[in-house]
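Missing here: one protein chain of the complex. Every other protein chain is in place.
We just call them A and B in the order they show up, numbering each chain from 1.
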Amino acid sequence: MKVSRTQRWAVGAPPLLYLLIFFAIPTLIMVVASFRQPGEYGGLAPLFLEGENGTWRLDVTLESYRAVFSDTLYTGLFLKSFGYALVTTFACLVIAYPLALLIARSPAKVRDLLVLLVILPFWSNFLIRVYAWMIILGPQSAFILGLNGLLGSVGLEPVELLNTPFAVVVGLVYVHLPFMVLPLYANLEKHDPSLLDAAQDLGANAWQRFWRVIFPLSLPGVYAGAALVFIPAFGIFAIPDILGGTTGIMIGNVIKQQFLETRDWPFGSVLSMILTAIAVLVAGLAAWFARRSRL
Amino acid sequence: MRRLLLAALCLMSTSALSKDNVLHLYNWNQYIDPQTVARFEKACACKVKQSYFGDNEELVAKLAAGAKGYDVLVPTSNYVQGMAKSGQIQALDLALIPNLKNVAPAYLNTAFDPGNKYSVPYAYTITMLGYNEERMKERGITVDSWAAIFDPRILEKIKKKVTVLDSQNELMAAALRYLGYSVNERDPKKWDEAKAVILKAKPYWSAFKATGYIEDLAAGRSWLAHGYSNDIYQAELGAKEAKQKFHIRHALPKEGAVLALDAMVITKSAPRPDLAHKFINFMLEGQNSADLTNMMGSGNPNTDAQPHIKAEIKSMKAIFPDAETAKKLEMLSDLNAQQRRLLNRLWTQIKAAK
Partner (left out) sequence: MRRSKSLWATAMAAYVFLYAPLVVVVVYSFNDSTMNAQWVGFTWKWYGVLFNDEEMLTAAWNSLLVGLVASAVSTVLGTMAGFALYKYQPKVLPILVVAPIAIPEILMGVSLLIFFVTINLTLGLISITLAHVAFCVGFVAIVVRSRLSGLDESLVEAARDLGASPWKAFRLVTLPLIMPGVVAGALMAFTLSIDDFVITYFTAGADAMTLPLKIYTMVKTTVTPEVNAVSTLLMLVTLVLILAASKLSPSVLRQAD
């Protein structure tokens, strides 16, 4: 079917324009900032410096870029964040999938309620929820006391779950779970039940039905959910801060510090751009895979 | 002159609350007593709209990006110089602030703001140690030195029950002091020494916490915290209120510590500089200044406020240090861009280390 030019514009232009104005241009300011010097007291140094004869020259530098790659400190943190984001995405997928499947198969009336119940906790407040995890994983909680009692009775050492990488992953998974459940649900909801019936009639057991029919059909939803979990998780700083203890630092924390404590906006800008580039790459790969699996 | 005229106009104009009769105050979280605010609103027949920041850096970042609309800010004094040089704050009309005479001379005319051209002292806090008295006694630890958070021999006994401030400036300052250097030491070699001290102690710490250590102490989850004097006072109260079987105490390390003097300044683009001056003058009155101390346990540079301060707070050497201790306190001065970059690199290395 031929698509008219006006149709393309009518649909594509509004979001494009909005994002150009309220995203691209502001970001461009910071992209330019990555080449500038940090301001003496914070912010950015003036872009133009007065030269000897009263001429103005552009005060740009690659110093910030060099600083990133001068040693493995920052690349190591990028890898660490990447790893955490990956683990979080997989964990979210494993936990979200049965939930999304159950909701998708429920009768229409119950479905809406179940979807709302998934997202309802996230209308409280982010910090409060994370602090609640601090209480649950903390040494004085009923959960931990019970767990350690159990471990003790089997002769194992008591564990401390707070301020560990485990706590960070729990927090990350928790905070991102709805962003995996909802896209998965949106996809699973449209699956034709007759396909499953046909598979069963042909002798497939439950596991085969899932792996050969349901999962492949749901791949676009899986990739959408994975993108919406991985990308934000990659740059997050609040959760490692609160739940991570002394080793909880990730690249998101470093970036935040550049804009606050260190007041080194050019450096923060460079790190941000690298982060964004990696994330966009990952999203692009996900979209590419999704297109390939499009049925 | 113009400001006096404005002030007069304000007094003469309608006493009814108009939409523009608002003072915008940008202050630390919970750093002013609501009663004081109410009293001011009555006195000036205006409304006070408060915004909050948790750290100087947030304030500085917003201002650097151009945020407008605030009248009075309360940064820590070492940032005043930078703000003045960047043209973000205006010179005060001291004629409108006669109560300045109430402030103890020791806190006036600082290196950051000679002649108090831009700022007026508000309150001060000292960074020190807060600890669980009973737990420390059980282990035979006397908390009187930075060694409590840096010496592995002491830390062994309280492993994972210690938190330190999540601030590169504060922690480095503590380490530098522990080594006998000034908190404003700039020599990168000495910074490396401090870093080494920190890295040796880090495995024994449970977390870097700029907030939440109050509750940790009060709940008994942690036994020793590197924190601010007013926060530790809050922890003390919290433990009492929760009827805990232990007490939280202050300890000002004998090597010395950081004194943070918070000051009131007026932004250059302030919508109501007249109200701003009125507010500053108001806050320098004895009772109003004392309100904050009584509420928070913050230090008070105002001599007029002393009679209004609760006796138990006044007697706390940690909040109101005597002359001997005061000599060992230092104020942090701001670093330049290169130094900040280096410090942040060190800090990232510290945080990323196992």
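One rule holds for everything that comes next: contacts are C-beta pairs under 8 Å (C-beta built on N, C-alpha and C of every residue); 3 or more make two chains touch, one makes a residue touch a chain.
In this text the structure is predicted, and so the values were computed from the model without any measurement.
Here the missing chain is touched by one residue of A:Gln37, A:Thr89, A:Asn163 or A:Asn187, and it is A:Asn187.
Where chain B meets the missing chain, the touching residues are 24, 26, 29-30, 49-52, 54, 58, 61-62, 65-70, 210-212, 214-216, 218-219, 221, 231, 234, 238, 241-243. Think of the hidden chain as still there; on chain A it touches residues 1, 3-4, 7-8, 11-12, 14-16, 18-20, 22-27, 29-30, 95-96, 98-99, 101-103, 105, 108, 112, 115-129, 131-133, 135-136, 140, 174, 177-179, 182-183, 185-187, 189-190, 193, 206, 217, 220-221, 223-224, 227-228, 231-232, 234-235, 252, 255-256, 259-260, 265, 268-269, 272, 275-276, 279-280, 283-284, 287, 290-291, 294-295.
We adopt the following convention: only the chains that are shown with their structure count from here on.
In the complex of the two chains, the chain B residues touching chain A come out as 55, 57-58, 60-61, 64-65, 82-83, 85-86, 160, 166-169, 202-203, 205-208, 212, 219-221, 334, 336-337, 340-341, 343-345, 347-349, 351-352, 354.
Interface residues of chain A facing chain B in the complex, by the touch rule stated above, are 37-45, 67, 73-74, 76-77, 131, 134, 138-140, 160, 163, 241-242, 244-249, 253-254, 257-265, 267.
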